[in-house]
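Up next, chain A:
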Amino acid sequence: MSVNMENFQRFAEAVKQLGSEAPACKLTDEECLAAVKETFARRLTPAMAVQLESCVHCGQCAEACHYYVETGDPKYTPIRKLDLLKRFYRREMSPLRWLHRLYTRDITLDDLSQWQELVFDSCTECARCSMVCPMGINIAEMVLVNRQALAAAHLIPPELRTMAQEQADNASLFGVGSEQFTQMVKQLEAQGLEVHLDREQADILLLTSVVDILLFNDVLAASVKLLNLLEKSWTFSSEGFEAANFGFLSGVESVQKAATERVIRAARACGAKVVIVPECGHAYPSLRWEAANLEGEPLPFEVLAISEFLGRELKVGNLKLKKIGRQKKVSFHDPCKVSRHSGADRDPRELLRALDVDFREPESGGIMNWCCGGGAGVFLINRAADLRQAAFRRKMKQFDATGADSVVLSCGSCRLNFMVGAQRANWDKGIESLVELVAANVVEKSPPADRGSAIQTNGDPS
Partner candidate 1 sequence: MMKSASLPPVEIPPPDTGNLHPLLHEIRHALARLLEEGEPTIIDLRALPLAPGEERRLEEALGEGEVEITLQALGTTRITETRYSGVWRVVHLDANGEVLGKTIEITTVPTLLPAQPGEMARALEELEGALGSEDPGE
Partner candidate 2 sequence: MKKETTLAELLRQQGVSRRGFLKFCSITASLMALPPSMVPAIARALEQARRPSVIWLSFQECTGCTESMTRSHAPTVENLILTAVSLDYHHTLQAASGSHAEEARKVAMKENWGKYLLVVDGSIPLGNPGFSTIAGIPNLEMLQEVAEGAAAVIAVGTCAAYGGLPHAAPNPTGAVPVSDIVKDKPLVNVPGCPPIPVVITGVLAHFLTFGRLPELDGLGRPLAFYGNSIHDRCYRRPFYERGQFAESFDDEGARKGWCLYRLGCKGPITYNACATTKWNDGTSFPIESGHGCLGCSQPDFWDGGGFYEPLSRLPGGGTAGLAAAAGAGVAIGLGASWLARQRQLKARGQAEEDSR
């Protein structure tokens, strides 16, 4: 479970160059503003409206935000990030708009560029603020609407613009397209793994992400190993392999839809009943919660995060794990999008418990976890590097307090952010993947009689 550090550095370099490849904005100022407002009008729901109406400006959301807490800069107050939407709503959609117009400023172009930083660079849509808000305002969900509005005005950070454009134009990310993926599959097969690609019929469609292809090959290998071991009927699809969705991250709805549709097509093609999302935070809600609505109909398959899938297999007794022992002190970092956004926070813990490691639950973990600081594409935004690093201090404090030797993660971009953060801060905690850890400690099927004593039965629900 190592990462090729050379690849890692090359990847980091590539990220630094991302911005220079960004396509230029072709809209006039008026068109920008109109596009923003049109998106707001289109995306607004009664739920958002009622929540925009109810804010009492108490500022408690700031206390939940890693960016505010670590910098103390009030501009990062989460609710303030909704100001564009809030002002548009108050002036043009609210029942009391005729009154609000008297004292609510209209959105200006300056505001748009100022808020670009607030909704992209300094918000990971982690939704921790939604957990503290006494009025129950779903700030993260509305930040997404702000991102979509700015995206409609071509006003997203250059790095994300490049990524979205690439995913739209070539169905690739960082140059990894169908062809590169097929090569990756061959590499895996060369390692002696049985990899299914483009099978006509399979119960499970396994997705991967560009990060796993470029950097975390071992995670990819581990997933394949586990699926084979569990004797599942599964396949990769060379057309729909990418779980990452930069349309979703950057708010470009057309790209989001196109990326989603590739996966759905692939799943339909093989008749998959389950689509497994790899260790990639945003990919999960993108497929689990967004896809059906973009598609306009319920999905014909179930969407599971790989941790969720493994947890389920553990529970029914298919997956047997070796006891690692208490000498291994680990903690777990919940990906916001999988735990807090999607309620899949228990499975990783079940897996770690089955591995019988010394699990140290961090203070404010689970659905209350602090974001790594790099989610929702923030990791790719170069100008946000220092802010990200500031937020990462919170993670270091949080895990230092647990006394664990390593942090287990189940999200590739969290892991990247941890690695960069740890490198900058000379933080010495281990950073490892949950899937890799599980795959490394799985009980192989044969021969059952000899190794009976090693079979872990704790995970069995009976």
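Here is how the candidates were picked: all candidates are chains of the complex that A comes from, given by their letters.
Just so we're on the same page, contacts are C-beta pairs under 8 Å (C-beta built on N, C-alpha and C of every residue); 3 or more make two chains touch, one makes a residue touch a chain; residues count from 1.
Just so it is clear, the model here is predicted, and its values are computed rather than measured.
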item: Complex member in contact with chain A (any copy), out of 1 or 2; value: 2
item: Residue ranges of chain A touching candidate 2 (in the complex, touch as defined); value: 38-39, 41-42, 44, 92-97, 254
